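Missing here is one protein chain; the remaining ones are kept as they sit in the complex.
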Amino acid sequence: MAKTLISIQNITKRFGNFAAVDDVSLEIAEGEFFALLGPSGCGKTTLLRMLAGLEMPTEGQILIDGQDMSRVPPNKRPVNMVFQSYAVFPHMSVKANVGYGLRIDKVAKDEIEARVREALALVKLDGLEERKPDQLSGGQRQRVALARALVKRPRVLLLDEPLSALDAKLREAMRSELAQIQEKVGVTFVMVTHDQDEALAMATRCGVMHRGVLQQVAAPSDLYEYPNNRFVADFIGSVNLFEGTLTIDEPDHAMIESEELGGPIHLDHGVTGATGATVWAALRPEKIAMAHRDEGAAAPQETNVVPGVVRHLSYLGNETLYEVEIACGRRIKVTRSNVARYEERGFSGGEPVWLSWHPRAPAVLLS
Amino acid sequence: MSSKSPPAPLDYLRRWPLRLWIAGVAFFLYAPLVTLIAFSFNESRRNIVWTGFTFDWYAQVFQDDALIEAFVNSLTIAAISTVISVILGALVAVAMWRFRFPGKPVFEGLLALPIVVPEICMGVAMLVFFSRILPWPSDLPWPLDLGAITIAHVSFSFPFVAVIVRARLLSFNRELEEAAKDLGASEWRAFMDVLVPHMRPALVAGALLAFTLSLDDFVITFFTSGPDTVTFPVKVYSMVRFSVTPEVNAASTLLILITVVLTAIGLRMQGKDIARAEGGA
Partner (left out) sequence: MEQDWKQSRGSFFTAFAPPAFWLTLFFLVPLAIIWAYSFGKNISMTEVAVTGTLSNYARIADPVYISIFVKSIVYAALTTFLCLIVGFPVALAITFAPDKAKAWLLLLIMLPFWTNLLVRTYALMAVLRTEGYVNTVLGWIGIGPLPLLHNNFAVVLGLVYVNLPFLVLPLYSALDRLDRSLLEASLDLGAGHIRTIREIVIPLALPGILSGLLITFIPALGSYLTPDLLGGPDSQMIASVIERNFKRANDWPFGSALSFILMYLTFFAIAAQTLVAARRRKAGGEA
């Protein structure tokens, strides 16, 4: 990994008695596209604003490039921000907006001119220099905000819910464009979002926050496949969680006895937990296989096979979400790709099925 | 290090130069009033050296029939003009909000006139009006003899009420009224059952403003009052012209007390009213 650019050390921010950010430590490397992900009110925006210097931490330290930022006001930090509302100055033209920060830094006139032009070209706004913000669309205003921050060549660009105000189609397009811009300029991006798809698609690394606490920091795929705890497993994607007791834990296999499932879950790897402890098995809907079952047929001899009945199905186009009720009454979510045009027939409501999964499919969570 | 974080950039209130500034402004605004109140309890007539605590000046105020009468006059005028102002203000606000009619912009301008015309101009206009056009008999029984002053007070108060009520009406959801009518309410029932409750906080605020404006007014009253119809400010004015006395201090303190109580009641009622109108319903 490249060298550390931002070092957040035991940061806590309290508003009265409420800890918006609770003892968060995090390192972000040069050139990363880092996403802070979490539900609204989890403290991610507060953390971002502390990086910008717009909020001051109650405890802890933030270092940028090895320098303590505690006493550095926002206008002296090597950091710029794209605000959620874009905060484009309504009384200034596009050009004046983008050049604002450079004028404050007393950059020479023709250099400002050149850099503004370059920044506007980067965000594809060339030709709109003289427009006023009220003559721009939401997407264009966002590009102005982006150019205005990038033109200052910050060490870190902070983005607060950058795509939340755009409509769905534009959001998709902007996702890849933002990632491309980041690659091109090489600036470290720190983005806050509540949208997991956005975070997973754009970021090189994500931090998941909940109730002020940083739950897990990992690459997007690791976050999905190897969540740390129930919150992360549940927040990222869709999941079936089974509470159970760890009964066998050997280096090459383990077993969880789950009342919720009405049977054991077999694993082909060890779990670093104490036998007898309560653990949770997280099983993603697409990792469960489903097969037609004849009423009254005997259970096959394999492990991790459960009989059930399809109770409800939601057709989503690319896939179908089935809710399958198992013997104990619990409903399990299963998704199937809709490839039925050239494959076997699908499943219908009320149909008896077998559910099964690979012994490496469940993620075992200790908390 | 304490657990308090340094001020965020826009926490202007936590920066000492601004704190000092606000303290200075507060001192400027309150020091004269506090001094006035303090010396209404001072034994010395000369007012500046503290010689001892006394209620004597208040006793004197309560024995001063002319002052008491002026005080009662002021409260009476304020009460009557408030009622009329709220009714007229609410009516005109609803009419302006609801209807399109020819000459509306002109009328709107005329309605704003009493708010912007200097008090002194309105005062002299009222003086001329009540001495030449509609001479108000001075021998009417109380409180009818206060009619001229009350009318003048309504004229400058009700446009203020109208402004407040109109602002409130902007947030009215017309579908509520349509729903009431859809459910069988007549025009009048819909007005009383849906629109009036929505206007309530504005009516309370308007009433409070009208009451204070009336109680506060000196200039216009000065020109419409006769020798037998003196209000509290006019009376205090004539006392102040002569000298600064502890008795005036005591009377002023009582008026400040009334202001504080009224403000407190108003804030409470408004707070509750808005809470009820928005949250409760």
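Think of it as A and B in the order they're written, each chain with its own count starting at 1.
Methods note: a residue touches a chain if its C-beta (ideal position, glycine included) is under 8 Å from a C-beta of that chain, and two chains touch if they have at least 3 such contacts.
Everything numeric here is computed off the predicted structure, so don't read it as measured data.
Touching the missing chain, out of A:Leu26, A:Cys42, A:Met81 or A:Ile112, is residue A:Met81.
Touch with the chain that is not drawn comes from one residue among B:Val61, B:Ile77, B:Ile151 or B:Met199, which is B:Ile151. Listed residues B:Tyr12, B:Phe55 or B:Trp142: the one in touch with the omitted chain is B:Tyr12.
Seen across the whole complex, the unshown chain contacts subunit B at 9-13, 18, 21-22, 25-26, 28-33, 35-36, 39, 46-48, 87-89, 91-92, 94-95, 97-101, 107, 110-111, 113-114, 116-122, 124-129, 132-133, 151-152, 154-155, 158-159, 162, 174, 187, 212, 215-216, 218-219, 223, 233, 236-237, 240-241, 244, 248-249, 252, 255-256, 259-260, 262-263, 267. Touching residues on subunit A toward the chain that is not drawn are 52-54, 73-76, 79-81, 83-85, 87, 89-93, 96, 100-101, 104-105, 132, 134, 145, 148-149, 152.
Heads up, the rule we're going with is that only the chains that are shown with their structure count from here on.
Distance between chain centres (mean CA atoms), subunit A to subunit B: 56 Å. Of all residues in subunit A, those touching subunit B in their complex are 13-14, 53-59, 70-71, 73-74.
Of all residues in subunit B, those touching subunit A in their complex are 3-10.
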